[in-house]
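For this depiction, one protein chain was excluded, whereas all remaining protein chains were kept in their positions.
Residue numbering begins at 1 within each chain, and the chains themselves are lettered A, B and C in the order written.
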Amino acid sequence: MTTTPRAVRRASPRARRRPANPADPARPLLPDAEPVSLLDPTGTPLPARTDYPEPAVDLLRELYRRMVVGRRFDIQATALTKQGRLAVYPSSRGQEACQVGAMLAVRDTDWVFPTYRESMALVSRGLDPIEVLTLLRGDWHCGYDPAARRTAPQCTPLATQCVHAAGLAYGEAHQGRDTVALAFIGDGATSEGDFHEGINFAAVFKAPVVYFVQNNRYAISVPLSRQTAAPSLAYKGVGYGVPSEQVDGNDPVAVLAVLTRAVEHARAGNGPFLVEAHTYRMEPHTNADDATRYRDGAEVDAWRDRDPIVRLEKYLRDRGELDDDAVAAVAAEAEAYAADVRERMNAQPTVDPLSLFDHVYAQPTPQLIEQREQIRAELAAAEQEGEA
Amino acid sequence: MTTTPRAVRRASPRARRRPANPADPARPLLPDAEPVSLLDPTGTPLPARTDYPEPAVDLLRELYRRMVVGRRFDIQATALTKQGRLAVYPSSRGQEACQVGAMLAVRDTDWVFPTYRESMALVSRGLDPIEVLTLLRGDWHCGYDPAARRTAPQCTPLATQCVHAAGLAYGEAHQGRDTVALAFIGDGATSEGDFHEGINFAAVFKAPVVYFVQNNRYAISVPLSRQTAAPSLAYKGVGYGVPSEQVDGNDPVAVLAVLTRAVEHARAGNGPFLVEAHTYRMEPHTNADDATRYRDGAEVDAWRDRDPIVRLEKYLRDRGELDDDAVAAVAAEAEAYAADVRERMNAQPTVDPLSLFDHVYAQPTPQLIEQREQIRAELAAAEQEGEA
Amino acid sequence: MATTMAKALNAALADAMAADERVLVFGEDVGQLGGVFRITDGLQARFGDKRCFDTPLAEAGIVGFAVGLAMSGLRPVVEMQFDAFAYPAFEQIASHVAKLRNRTRGALSVPIVIRVPYAGGIGGVEHHCDSSEAYYAHTPGLKVVTPATVDDAYSLLREAIDDPDPVVFMEPKKLYFASADADLSTRTEPFGRAVVRRPGRDATLIAYGPSVPVALEAAEAAREEGWDLEVVDVRTIVPFDDETVTASVRRTGRCVVIQEAQGFAGVGAEIAARVQERCFHALHAPVLRVSGLDIPYPAPMLEHTHLPGVDRVLDAVARLQWDDQPDPRWLPAAEAAA
Partner (left out) sequence: MATTMAKALNAALADAMAADERVLVFGEDVGQLGGVFRITDGLQARFGDKRCFDTPLAEAGIVGFAVGLAMSGLRPVVEMQFDAFAYPAFEQIASHVAKLRNRTRGALSVPIVIRVPYAGGIGGVEHHCDSSEAYYAHTPGLKVVTPATVDDAYSLLREAIDDPDPVVFMEPKKLYFASADADLSTRTEPFGRAVVRRPGRDATLIAYGPSVPVALEAAEAAREEGWDLEVVDVRTIVPFDDETVTASVRRTGRCVVIQEAQGFAGVGAEIAARVQERCFHALHAPVLRVSGLDIPYPAPMLEHTHLPGVDRVLDAVARLQWDDQPDPRWLPAAEAAA
């Protein structure tokens, strides 16, 4: 089975022109029929077929650095599940261009709405990796401070975050702030009603949201063909009056270029923008998943040849923007980062059972106070027994 | 405020060409940029701008007959609310071309999924008007036999029927039957998640469903502009890989032509089809609604000039297919129909309180049997008191 | 001066919007129309369409949008047009509204109010008369409130909007247009306090929302039979006022719980379970429940059969074993017969 995105397969030079009918209201909203790509799989720049300006080179070097560190973090996290230090971990290896590119496209003052898949994106944003892993480690809360980091807790109920992003973005604009909200969502989750309702609210209220679909071709075991019969997910935009674009999600330069423009579009007050990135999940859904049950190695191998990091490294080296020393330095930084995560994850976290009652409401109800007393008594009794 | 559908306003001769890019996968799925229309508001045939064949003339005469009877029924039902014979009635006056045209486009063996708005469509389908009005009359069930009439109970939870239609249609095909499901939905309800999930299921499973959006420009008081920022609701199709069309919903000939082809498309195994009809609700949302709070008379008047019955009558007369006698005969039939409804609605329906327990489950649970005994005892006691 | 619960709710919204510009009111038809029950009447005209506005027709969207607005520091008050039409928002309510504060250890809160016109008695058709309070009361993280008087309608809604936690505000439709003398600007009891609406010595009727007037009427009627009944209005289902309720039942020694919702696993079951748990030795008879039938709401021709009315309440009171004899209905024989 071939593994290149359908749209790419179908594409022909002519296919790349926009619908020619100038008066068709759909025209400015439709995505390019072929995913935007600036580098070919080997990292060689493609003849500019789009009007997307290439991001500044120092930004590309930073992108490279964070992708390498991000991947190393991801591999480390997967390893920690094997040692039982994490309850579960959904890897985004192979999606580095999307995970990191998105974080370079937004400002610190912008809000990010991640899913369980976005741990790499969050550490790329600068969140403490231990905080990011808190929930997956088995604690009952999200670990980091979402208000301080302007990052919603990683969202598991699929697509629900699409609506929150619309509300947050509208609320910020309502209060005169130029915040943009970037909402991550997977290909499978676009089938949920909340994706529809969220992007529609954003469109009707012209809320500055970028909906970023990482189409990694699977929802756990379910292939894209069971999620949609559309030419591509990006074609959903026009039905909401939302402009959209599709991009080669393993081309870091293209992802950064397309998302940067999408964020500008939103910040400029033009309402939401929909971006679909064609990418691939190299690991199983989570460590608990057995991907061999539903996809073959050949498919995975084919995508290995599209590795986003290799691609960007090759490109930067060819441009003379990266040399062995720089590569080695980044690799060393990544190792140090992983070592720090490893070490800090060794400490067993202590959790106070009585804290369970602290944040259900601003003030515990009489019922919760009663229940807390009961637990307190149980703990005391258990302690006595321990001593006795 | 102008009241012609946005798409019509925007339309220009050039706007009517399809996107020219032959390789764009969206091309075959996009609707015509302007609603299909075969008659102008005065009933004069338009220079054929589409490849839609005109329906046979005897079908058009039947369409006329049912529209006249349907409107008379609708007016009668509204009148019955004033006399307190109906708890509530949502009128579809002004939408006759859609209500009746849809029923002429499907076979008796096809399934129809109506909303509360479709009473006129159901009587046009041949259901007993008293049965159709049973629920609105205040009874606790839908009145007719949905299985026998292949007509789902009128659906109030908005858009939920879109999913049922997908399942029914797929189930029929799964069992080797060539049934088509026609699901009605309003413009407002397209904002619900269930519209998205329903049409997507139908598309992925290639279920033979025609989704027929009657865009009457309001959801109770909320104008279309609060439901979507899309050029037109028909543009939602492409995002599901579903071909779509928009049609002038007050042009009975165009509605019948477009829906007939949509039904053929579905029956031929090509999956679902989305049709948006631009029309207008001449009455308030229901008799309980006060439309003067949110729209002005001028708007309503402008739509009166697009009256679908006047339009079709003029056209058939011009073609010599309808004369005064025929018109008078149809009018007389409509009066007789209304008189029959009036009379039969005079009888106060008798409802047996104990029947409340009969159909909650196939067999009442012990709990329900207990409760039924309690009610039975109460009724007996009340009777005794009455006698005493 | 005399006013209705509908007007009181409208005044509460207006006063809250005037007092705090972070308060936004939105939903379906709440703008120019003023809501199908006119609870938001005039708010858009007075505060503009940035403070009071219509949304796309999607309840999960409305509630999720409110969650996002709350994250940005605003205080949304949303209207669900009817009880059953809040169900599409159930995931947003149960998995986000109720849990967000806890999941973030208080870093994010959801000070939103979800107004739900609920219950029957207005001749509404199917899906327009559900009593859905138990779904919310069973969901930790939500507060669930329902007024029975005009004063409380105003005060509890103001309280709900001020509250730092999400409040599902259940409005008994059939009481919207019942009028009473009320001084709107005043606050009544705070959240977490039940109120004795009528003192009595012989038995306690516990009710909330649409059932409170029924309980009061029944108490009046009971005087003829020589029963002096106390009526407790729960007001806030969550948090629940055990203190007032148990004090009353310990005094009277007999208790009937009234709810309009279908009985099985409803709020009345919780109240009955709590009361017998806490007042067992004071009880002369089991705590009885009078509730709606366990059937889909039969609107409107037979709703009177479904709704717990005065007679059904009095029947229950009569079964409170005044002669200290076991309830014949529950003798094994009777059950076998059923």
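Methods note: a contact is a pair of C-beta atoms (placed from the backbone, for glycine too) under 8 Å apart; a residue touches a chain by one contact, two chains touch by 3 or more.
Remember, predicted model here, so these are calculated numbers, not experimental data.
Visitor: Can you tell me which of C:Ala134, C:Leu184, C:Ala203 or C:Leu216 touches the chain that was removed from the display?
Guide: Among C:Ala134, C:Leu184, C:Ala203 or C:Leu216, only C:Ala134 touches the chain that is not shown.
Visitor: Out of B:Leu133, B:Ala165, B:Met282 or B:Ile309, which residue would touch the omitted chain in the full complex?
Guide: B:Ala165
Visitor: For the chain left out of this view, which of A:Leu136, A:Ala202, A:Ala234 or A:Ala334 touches it?
Guide: A:Leu136
Visitor: For the chain not shown, which residue from C:Ala84, C:Cys129 or C:Leu175 touches it across the whole complex?
Guide: Residue touching the chain left out of view: C:Ala84.
Visitor: What chain A residues would touch the chain not displayed?
Guide: 87-88, 135-136, 138-140, 156-158, 188-189, 191-194, 219-222, 226-228, 289, 293-294, 349, 351, 353, 356-357, 360, 365-371, 373, 375, 378
Visitor: Can you name the residues of chain B that touch the chain not displayed here?
Guide: Residues touching the hidden chain, for chain B, are 111, 140-142, 145-148, 152-153, 157, 160, 162-172, 174-175, 179, 181, 193-194, 196-198, 200-201, 204, 358-362, 365-367.
Visitor: Even though one chain is hidden, which residues of chain C still touch it in the full complex?
Guide: Spelled out for chain C, the touching residues are 60, 84, 87-88, 90-91, 94-95, 98-99, 102-103, 126-127, 130, 134-135, 137-138, 140-141, 238, 240, 242-243, 246-247, 250, 261-262, 264-270, 272-273, 276-281, 283, 285-289, 293-296, 326-327, 330, 332, 335.
One rule holds for everything that comes next: only the chains that are shown with their structure count from here on.
Visitor: From the mean C-alpha coordinate of chain B to that of chain C, what's the distance rounded to whole Å?
Guide: The separation of the two C-alpha centroids amounts to 36 Å.
Visitor: Using mean CA coordinates as chain centres, what's the gap between chain A and chain B in Å?
Guide: The separation of the two C-alpha centroids amounts to 42 Å.
Visitor: For chain A versus chain C, what separation do you get between their C-alpha means, in angstrom?
Guide: 41
Visitor: Give the residues of chain B touching no fewer than two other chains, as numbers and ranges.
Guide: 191-194, 226-228
Visitor: Send over the residues of chain C in touch with two or more other chains.
Guide: Expected reply: 55-56, 58, 60-61, 88.
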